[in-house]
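So that we are looking at the same thing, I have put the structure below in structure tokens.
Note that one protein chain of the assembly has been removed; the remaining protein chains are unaltered in position.
Chain IDs A and B follow the sequence of writing; residue 1 opens each chain.
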Amino acid sequence: MSAKNAMALIERLGEFKTGLYQKDFLHTWKQSDADCRAVLLIAETLEEMWRANIDARVFRGGLAVSNFRDKSTRTRFSFASAASLLGLSLLDFDESKSQVAHGETVRETANMISFLTEVIGIRDDMYIHEGHEYMAETSRAVDAGFKEGVLPQRPAVINLQCDQDHPTQSLTDLLHLQKTFGSLDALRGKKIAMTWGYSPSYGKPLSVAQGIITLMTRFGMNVVLAHPEGYDVIPELEQLAGKHAAASGGSFAKVHSMEEAFRDADIVYPKSWAPYQVMERRTALLRAKESKQLEALEKECLAHNAQFKNWECTEALMKLTNGGQALYMHPLPADITDLNCAAGEVAKSVFERYRVPTYKEAEHKLYVIAAMIMLTRFEHPARLLKQLVDKASPRRMV
Amino acid sequence: MSAKNAMALIERLGEFKTGLYQKDFLHTWKQSDADCRAVLLIAETLEEMWRANIDARVFRGGLAVSNFRDKSTRTRFSFASAASLLGLSLLDFDESKSQVAHGETVRETANMISFLTEVIGIRDDMYIHEGHEYMAETSRAVDAGFKEGVLPQRPAVINLQCDQDHPTQSLTDLLHLQKTFGSLDALRGKKIAMTWGYSPSYGKPLSVAQGIITLMTRFGMNVVLAHPEGYDVIPELEQLAGKHAAASGGSFAKVHSMEEAFRDADIVYPKSWAPYQVMERRTALLRAKESKQLEALEKECLAHNAQFKNWECTEALMKLTNGGQALYMHPLPADITDLNCAAGEVAKSVFERYRVPTYKEAEHKLYVIAAMIMLTRFEHPARLLKQLVDKASPRRMV
Partner (left out) sequence: MSAKNAMALIERLGEFKTGLYQKDFLHTWKQSDADCRAVLLIAETLEEMWRANIDARVFRGGLAVSNFRDKSTRTRFSFASAASLLGLSLLDFDESKSQVAHGETVRETANMISFLTEVIGIRDDMYIHEGHEYMAETSRAVDAGFKEGVLPQRPAVINLQCDQDHPTQSLTDLLHLQKTFGSLDALRGKKIAMTWGYSPSYGKPLSVAQGIITLMTRFGMNVVLAHPEGYDVIPELEQLAGKHAAASGGSFAKVHSMEEAFRDADIVYPKSWAPYQVMERRTALLRAKESKQLEALEKECLAHNAQFKNWECTEALMKLTNGGQALYMHPLPADITDLNCAAGEVAKSVFERYRVPTYKEAEHKLYVIAAMIMLTRFEHPARLLKQLVDKASPRRMV
């Protein structure tokens, strides 16, 4: 029935014309609601097509370039999988093996890696105020290169996590919520608690929390951000969340208590991050290669974190949620008490209860990325998908 | 004539239904004789198809994931080549660039890299008692993931060398023997000397020797294991070799003299390895990161090894073999006296005489791996191969 499901989803897309064609996907808040919904619909379509064994290769050659400036398992495999699904050859750009080490400019590199390139995926989340800027600079460079005739096509730049947003994650989360609650409309009025969680490590990016509060407020949800005093996210993005909530009929609030956030929540999302101000100090030290001061900062932060070990998603806290049945979410890997650390973001029994749904959610990411590629690289993605489903060429022999 | 050869091989497979479908290939001794024979037949078929310029891509997208936890040339290229041959996109999983470094569990990682994955190839041969365990844990994880609905398909885990077995090598060796002696039946009663050889390095895995004594004893061969006192392999696997020999009508014996092993041998396989007990000490020190004690152990072992420099496959020793004409085998790279070391496993003149057959043998490995993928991922591999040969779509223009 998957092929039928795929066709039904395509019909819902109709003659959809994307605003993303020939553009990038850097922030969800820069995209229209229609485009965000289209990401979900196309992701679902591609997922059904895979299960129905339908070849989805819209490309026959050409490159998908990834540039991971920080460690990654899930996103790395999601990007590579999306490339394989659509027929692109993956090339992982390792700056240490390139002339970037010889002083090459971003403008030049961006063009040099793009002659046959349809998409460039970038993770750059270590340096606050810089990750997004690097992506934006790459975007301007390929835009100029295309206009100047240097590039035969304009590759889309896709944000695989920056210092501000993590759109492939937040849209994956949204797809998970839609599937769990039945529809996007069903999310209206639901309470989601995006909370800090204790972690034995430090320096985790803020972009997951920022991505959630800015995206979920657009769909009429009641979003509560909770963290200990001092663990602030970027202020402008909190303000944006408020604005989104006002526009959608949802709400946005900030509290400093996990209990308060969890009370009557339909969804809880406990996840560690480093305070915004700490990330600024860390960025300066990383840039200056002050390894001693970095160690001192880490020590200081870990000691500070340790005051908040009670920010753990326990069974007791889960009982406070709506019917004691809130959906637990995490982008993985989580710090799980008594599983991979002594004290972490979530109690083992809570995590284990939600492990399978959390793993299932992770699968969506590759289709979300593939959907972003379809939307940025084709003017009428729904037409192409229809052709592929009509043809139903098997993606593997059976 | 290669297409005709391919078809003849496929006919010998007949309506073969594999016991490997939806399973892994971790040890040869866990697989039936029929499945081992099927690996060889399918490997040969694919090799003929390549030479007949017939497209063998049963997949159109999807991933083949490799995870090399130790250095590799041959197996790395064999796995990548098998993936390309069958139409899969290769993704090499580099743990240092992943969240594994952040404490991610094997269970989680195994699922996260498998959403579009048909096969996971793992080399993990550095740690005795652990290499196989890692593969088994990965296997259990994807098994559970598939049953829980996390994974849309269950990727096969293929052992690219562990602490116990090296099945892609031993089956490659068996295919080489079959081709050299005419058939598997012709191997019955042939004497193969699996012997230790001196090497200027230390710490080489035991899995080649263990793979040979456990596999060749199943085909009625007379297998002699020879090594200096103290260079024992895993005792349970020696016992298994004995059991196999008893069942097949072959024999298994252990001696401590290279001369005795070589006498009247039809095949000689001189290859260095570290004593089992040393590997246990080494594993403990590697885990504890005791670099000083590791250096001391290396020194001690190299000094001990040096007492056995006479364990070299010389022309004089070769004269002792059946008609002086035994087949020399090695998985490569060999330590060749006066070629890449001052004293090694084999004399230069012996190696040079067998260099071309040894190189030719190495080619089989990629087809053995491809055959394992066919058998684990398709219920009726022979039917698919027949369709491909019937269609005879060219794999390259000419």
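In this section, contacts are C-beta pairs under 8 Å (C-beta built on N, C-alpha and C of every residue); 3 or more make two chains touch, one makes a residue touch a chain.
Everything numeric here is computed off the predicted structure, so don't read it as measured data.
When the full complex is taken into account, the listed residue touching the unshown chain is B:S81, out of B:T45, B:N67 or B:S81. Contact with the undisplayed chain is limited, among B:A246, B:A288, B:A303 or B:L332, to B:L332. Within the full complex, the residue among A:E11, A:E104, A:D185 or A:D264 touching the omitted chain is A:E104. Listed here are the chain A residues that touch the chain not shown: 58-63, 89, 91, 97-105, 108-109, 111-113, 115-116, 118, 145, 148-152, 378, 384, 387. With the whole complex as reference, residues 50-51, 55-57, 68, 71-74, 76-78, 80-81, 83-85, 87, 90, 201, 332-333, 335, 339-341, 356, 359-360, 362-363, 366, 393-398 of chain B touch the missing chain.
Here is the rule we use: only the chains that are shown with their structure count from here on.
Once the centre of each chain is set as its mean CA position, chain A and chain B turn out to be 40 Å apart.
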